[in-house]
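As structure tokens, the structure follows; a few thoughts come after it.
A protein chain is absent from this complex, but the other protein chains hold their places.
The block that comes next holds subunit A.
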Amino acid sequence: MTELKLPSLDYAALAPILIMLGTALLGVLVEAFVPRRSRHLVQLTLALLAVLAALTMVVFNADDRMLTAGRALAVDGPTLFLQGAILVLAAMALLLIGDRSVERGGAFVAQAAVTAESADDRRQAEGRNGLTEVYPLTTFAIGGMLIFVAANDLLTMFIALEVFSLPLYLLCALARRRRLLSQEAAMKYFLLGAYASAFFLFGVALIYGFTAGIPGRTAGVDFATINAAVSESPASPVLLFAGMALLAIGLLFKAAAAPFHVWTPDVYQGAPTPVTGFMAACTKVAAFGALLRVFHVAFADAGWDFTPVLGAVAVLTMLVGAVLAVTQTDIKRLLAYSSIANAGYLLVGVLAPSRDGLSGTMFYLVAYGFSVLAAFAVVTLVRDADGEATHLSHWAGLGRRSPFFAGLFTFILLAFAGIPLTSGFTSKFAIFGPALAEGQTWLVIAGVLTSMVLAFPYLRVVVLMWLSEPGESTPTVTVPGGLTSAALMIGVLATLVLGIAPAPLLDLAAGAAEFVR
């Protein structure tokens, strides 16, 4: 029996991941041993501290460019930039998750197992403290995402995918109110997520088969092996392209690109709003981080022949997101379709295989994450007796009732619409510019046209808020406690600053825009 050789680990480089996963495990223990009353505080503090510590380590590692853990993980510019992005956005999401002032007991259900809409369920909705298991679940998800953007072989990537997906499925089911909708969302997300994972895994298998077919090479699914196999393969074989297609499908599902977007509106609507914000910001970063790495590193030498296919997906995604957003009457569904359209813009960035394209895409992910979290933060505030009032008719005249929050929301919507002096404009600029330079003219034209369409539903909400008389059903805006306020203000300020002076972050992204191979 040959001796088992352990791969060397660079603990400092892996620290962010280890911190998050360790804290998640610690969080499980806290659930078991800390008295119920103080769990919420302990868990929230623990999670936030962990995110801060991980972020510190990311900053500390900023100059690392290496492969570690037996080449399974790459700690390089894009990894560190995206890990930093995930952590910052996750911190904001944690603030929203931890808020218990907007809704008594928090946004999460107190007892998930009682029958939805029974008497027990109504009792639990009336202010008993929500589950604190959400914190370990969230930290697990964050840890999974950190691995996902660093994964340098397909199996690690798959495991990371599952590590961050499973907690999200659960989190979706934990809304305090509208339990049925929430459970339905979780069920759909889980079933379809499992379905998409199967595609991904099948793709991994085909790629493995492809590398095994190259004579004189060891088979494997790490990106260096795949890349070498792609360059050495005489013709472009069926296995490679079929595998690539299946991998892309799995990742595009997470990224909410059409036609794999179908789950998005239902899940965004049903999930507790802080979790929706978390998914819209962080899952997007993770999914696109992985897409970028797979296409820039593993398949870089496949000649980008598949660009027209992914381009068609991008156009379809932008079109579906923009056009369907027009017909929405629920703010969370509207934001879901907007998130789909944004996935389309991000795909345009992925298809600009240059350094500028890469840095533009990363910039976009951060800018969009801030804005979308701020948007969902406002959604948590607009409430009536039944919880969040998400139907758009309830938002009529909100500007009269609470000009401040309506003003902030207007600003965020203008950012989504890509109006200049917001990050929405600079980030689209950062993506479309390089895409055009790479010759993706038709994608940019589609992007500009759909963003023009997409501006319409946003401005309709603006007009609804400011130029309509408040009706009977116009809810008041709950004055948020410190946590939600902090998240909201961070999001709005970032949207403003990145819109006026985007240069520092763009520089940072440009400096980080190189993969190690």
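Everything below uses one rule, namely that a contact is a pair of C-beta atoms (placed from the backbone, for glycine too) under 8 Å apart; a residue touches a chain by one contact, two chains touch by 3 or more; residues count from 1.
Methods note: contacts and distances are computed from a predicted model.
Colleague: Hey, which one's the missing chain according to UniProt: "Fe-S cluster assembly protein SufB", "Alcohol dehydrogenase", "Cytochrome bc1 complex cytochrome c subunit" or "NADH-quinone oxidoreductase subunit L"?
Modeller: Per the UniProt record, the undisplayed chain of the complex is "NADH-quinone oxidoreductase subunit L".
Colleague: From the list A:180, A:238 or A:479, which touches the chain that is not on show?
Modeller: Only one listed residue reaches the unshown chain, and that is A:238.
Colleague: Consider the whole complex, including the chain that is not shown, and state which of A:97, A:112, A:258 or A:346 touches that chain.
Modeller: A:258
Colleague: In the complete assembly, which of A:139, A:426 or A:495 touches the absent chain?
Modeller: Touches the omitted chain: A:426.
Colleague: Just checking the interface: what residues of subunit A touch the absent partner chain?
Modeller: Where subunit A meets the chain not shown: residues 187-188, 191-192, 195-196, 199, 236-238, 240-242, 244-246, 248-249, 253, 258-260, 262-263, 266, 305-306, 308-309, 312-313, 319-320, 323-324, 326-327, 355-356, 359-360, 403, 407, 414, 419-421, 426, 429-430, 432-433, 436-437, 441, 444-445, 448-449, 452-453, 455-456, 459, 463, 466-468, 500-503, 506-507, 510.
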